[in-house]
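Take a look at the following structure, please.
The other protein chains are all here in position, but one chain of the complex has been omitted.
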Amino acid sequence: MAKSLGIFVTNPDNFAHVLGITKAAKAKGSKVKVFFTWTATHNAKDQAFPELCELADDVSICVDSYKKQGYDIEDIPQGLTAKEMATQAQHGIIIEDYDCYISL
Amino acid sequence: MKVLNVYRSEPDETVKKLVEIVTRDRDSDSFDLYGASPDYDTLVDKIFDADQTICWW
Partner (left out) sequence: MEYKKCIFIYRHKDYAVDGMRSALGLAVENMYSYGVVMDAEMEKLDEHNMESLEMLRDMEGEIYSTIPANVEKNGLESIDLEELGEKLRDMDIIVPYGLK
């Protein structure tokens, strides 16, 4: 059984790495959770973001960061649901519940 | 304890110093994420093999 992997994203320029690592981990049968915060919430508007949401088991963003980056919190990015517009608690879940961790 | 150091850009002196201290007397590995077309498959294997992954800027 493959290990599970949590990815914490704080750099807006690393989306290609997020996607690449998620694809590789899923190909190995891993469970993957991704959480975006601060300026990395801009990634939710990347055209490949819905693909990431399809691939990963769980994707969420920090709603407070999203708002501070100038977005309307009613404008839920494609691929997410309202409950995935979340808080830093998601980062805590990654650390506590996933076998492996990487920040990007 | 096995530490994996992932570099998103070429490590500067500050990062090199921190890595030197963190990996002292420990098993360690590294992966360069800043080259063209990184091998994500290899990176994920290394992450799974390590006890801790640090992804430097």
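Points worth noting:
When the chains are written out, they are named A and B in that same order, and each has its own residue count from 1.
To be clear about the criterion, contacts are C-beta pairs under 8 Å (C-beta built on N, C-alpha and C of every residue); 3 or more make two chains touch, one makes a residue touch a chain.
This one's a predicted model, so the numbers in the text were calculated from it and none came from an experiment.
Chain B meets the missing chain through residues 9, 14, 17-18, 20-22, 24, 52, 54-57.
Mapped onto chain A, the footprint of the missing chain covers residues 8, 10-11, 13, 37-39, 64-65, 68, 87-89, 91-92, 95-96, 101, 103.
Note that in this section only the chains that are shown with their structure count from here on.
Rounded to whole angstrom, the centroid-to-centroid distance between chain A and chain B, based on C-alpha atoms, equals 21 Å. Of all residues in chain A, only 2-3, 5, 11, 14, 17, 20-21, 23-25, 27-28, 30, 99-104 touch chain B in the complex they form.
Contact residues on chain B toward chain A in their complex (touch as defined above): 6, 8, 33, 38, 40-41, 43-44, 47-48, 50, 53, 55, 57.
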